[in-house]
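This report concerns only the one structure given below.
What you see is the complex with one protein chain gone and the rest in place.
Naming follows writing order (A, B and C), and every chain is counted from residue 1.
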Amino acid sequence: MPDAAADRPELRPALDALAARFPGEVLSVDVDKGDLTVRLGKAGLIPVLRALKEEAGFNALEDVIVLDNLRTAGEGGKRFTVLYQLCRFPGADRVRLAVDVGEDEGLDSAVPVYRSADWAEREAFDMFGVRFEGHPGLRRIYMPEDFEGHPLRKDFPLEGRDGGV
Amino acid sequence: MAFKEIDLNMGPQHPSTHGVLRLKLAVDNEVVLSVEPVIGYLHRGMEKLWESLTYTQVVPLTDRLDYLASLSNNLGYVLTVEKLAGIEVPRRARYIRVVLAELQRLASHLAWLGFQANDIGAMSVLLYGFEARETVLDIFEEYCGARLTIHGIRIGGVPHDLDAALAARIRKVLDGIPKRLADIRALLDDNRIWKQRTVGIGRIAAGDAIAYGLTGPGLRACGLAWDMRKDIPYSSYDEFDFDVPLGRNGDVYDRYLVRLEEICQSIRIVRQALDGLPEGETSAKVPRVLKVAPAEVFHTIEAPKGVLGFYIKSNGTDKPERVKMKSPSFINLQSLEHMCKGNLFSDVVGILGSLDIVLGEIDK
Amino acid sequence: MTEASGKQPFLLTRADAFITWAQKNSLWPFGSGLACCAIEMIATAAARFDIARFGMELFRASPRQADLFIVAGTVTNKMAPVIRRLWDQMPDPKWALAMGNCAIGGGPFPTYSVLQGVDKIIPVDVYVAGCPPTPQGLIHGLMILQEKIGRSHPTKELLDPDARRSR
Partner (left out) sequence: MTPFVADVLIPVGKIVAVILYPMIMVVVMIWLERRVVALMQGRLGPNRVGFQGVLQPVADAVKLFFKEDIMQRQADAFLFNISPVLVMFSSLLAFCFVPLGEPIRIGTYTLTLWIAESPVGLLIILGLSSISVFGVIFGGWASNSKYPLMGALRSVVQVLSYEIPTGLTVLTVAFVARSMDLVEIVRRQEASGTWYGFLMPVSFIVFWISAIAETNRAPFDLPEAESELVAGYHTEYSGMKFAFFYMAEYAHMVLVSSLVVILFFGGWLPPFPSVKALAFLHAVPGFVWYLVKIMFFLYLYVWIRATLPRYRFDSLIRLVWKWLIPLALANFLVVALVRFLR
């Protein structure tokens, strides 16, 4: 039962105002299956995050999700898409910011804005190799330190390369 | 002579780290200076594995995430897939799901109560808590044959029906829980040693709690009424009336009280769900090979440990392109450092217990 | 001492019987749980299935005092050296029980980070299948382990140490 609760009409003007304030950065705003997604350029990430947190009251960053579109991206397309899932308490409205990142490009860390992004970004780095500049301690969180490769990338075999111990 | 600071290692194998968590502690003669959790000792590569399985094959694996509340994981994943594929679940199935999810919350909180009390020294409460939990596990075993990794909620509905005999047995178990809880509360609630070990320990302010992304009983103990069952109701939770217990100053004692109160609320919900069980199908018609049009969706539920979220992106085939799980224990564990600073070494054990973390869910 | 152990002098068989009776009736398991099977292991030690009846009550937290290592849960590559070190720290007459499909052979996780079976790093005496095995299943496994201990000959190993290698 797809609940359309997340698509509050009153949220729409706040986001349109946001799009107006950051003309170059906000590429598109769309609603699909009840979820609100805002596509952003790389540079606009931190200002938009800060604006959403201070003005629009999105005080909780629930998750940082990375997608590896190795096969789906066209020739010029960037390899990774980093999604920031924000939520507003009270009222529980949700917004998802999507930023495209190339394989060896870095991304500004969201830790200065949201304290809970710390481990989520470390996991994204460990699993995909997306670098976050300005992160207090960017190192592997799951795999042992001396592990080479990033397991969740599409080209990494499921059973692992060296076949374990 | 300044006491040299010991860097203690509550290693991946320690009686009170609830599994394979390693805490690097810098301790100055019992006073904790810094705590750095090291995780990854139970990383089984779930998300990678899910990308090579069909939607229905993933469900039994979600049991193994938070293995104390496997039905909540199932419910979280299944609701996300239904939102993605647009499947309408019949009302009777939604009610049965509420009954199962709340019984699972009951079992998870009772197990937590046992572990928390055992960490602070009252080892008999571990046995009482587990005995009460066994009565709930009997219901699961009778419903679908498994005790811990239950796989009792499927895409589109529930595998079996809830007949009158099972409903009567559930009611009998629910009558037994409050009495056992009263015994435990009589033992612990006003026990001077228990209060000395829990009141004012591991305190976190409401503002910091949100900054650290804390959710679930930990957040509600700081007085913030954030409960997904009320804010974004799912699976017809809005048809039941129950209240959300809140604490005041966000310490270990308030988390203890909030969880005990939540057990009573869960019993209330299950009773209402059983009384108002509507007639109808127990599962929607779901094709054997479920192909989902390309889309992406994020959906959350209120798991016993906190807000459990699933993000699924589909690519038109029967296998998901990407499944990401937002684990409540993973986020809650980040605030351990904030809560432990300045406390004594033996409090770290109590605070870690009050966070109610499960390593299967943290390490994925 | 049913099978013909003719080559064993009478006195030693009686000593064997006595030592193995003591070893099998006071197996102190090592309190190390890894994943879901650990919860079932604790449920087995809890009030309803209570393995304290067979003398296995003291879940020793330190490897030094435990003689039964129940590997309950998934052994990942990052955890494998730790398990191996814990096994080495345990004093000698020690037994290992692989509880659950993950410990037996990687279970439902054929992935890059999971060790496909704990017997790749420690010698396992009894395998208890199940995911997780029910407490009754674990108790059945413990009974088999007790029989196996009953059949062993500790005096032979005391007298010539290399017999221990071939256990």
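Just so we're on the same page, contacts are C-beta pairs under 8 Å (C-beta built on N, C-alpha and C of every residue); 3 or more make two chains touch, one makes a residue touch a chain.
What you see is a predicted model; the values in this text were computed from it and never measured.
Although it is left out of the displayed model, the omitted chain contacts the following shown chains in the full complex: B, C. When the full complex is taken into account, the listed residue touching the unshown chain is C:P93, out of C:P93, C:P110, C:G130 or C:G150. Where chain B meets the chain that is not shown, the touching residues are 6, 8-9, 14-16, 30, 117-124, 127-128, 131, 187-188, 191, 193-194, 196-197, 344-347, 349. One chain is missing from the display, and on chain C it is touched by residues 18-19, 21-23, 25-26, 46-48, 50, 52-55, 57, 60-62, 64-65, 67, 89, 91-93, 154.
As a convention for this text, only the chains that are shown with their structure count from here on.
Taken together, the touching pairs cover every possible pairing of the chains.
In this assembly, the chain whose C-alpha centre lies farthest from chain C is A. Centre-to-centre separation between chain B and chain C, using Cα means, comes to 31 Å. Taking each chain's centre as the average of its CA atoms, chain A and chain C sit 46 Å apart.
If you average the CA atoms of chain A and of chain B, the two centres end up 25 Å from each other. Counting partners per residue, chain C has 78, 110-114 as the residues that reach two or more other chains. Shared contact sites, meaning residues of chain A that touch two or more other chains, fall at 142-144, 151, 156, 158.
Within the complex formed with chain C, the residues of chain B that make contact are 11-15, 19-20, 40-46, 48-49, 60-61, 63-64, 67-68, 111, 126-128, 130-131, 133-134, 137, 147-149, 359-360, 363.
Chain A meets chain B in the complex at residues 1-3, 5-6, 32-35, 37, 59-63, 65, 67-68, 72, 83, 85, 89-92, 94, 96, 114-116, 118-120, 127, 140-144, 151-152, 156, 158.
Every residue of chain A that touches chain C in the complex is listed here, in rising order: 142-144, 151, 156-161, 164-165.
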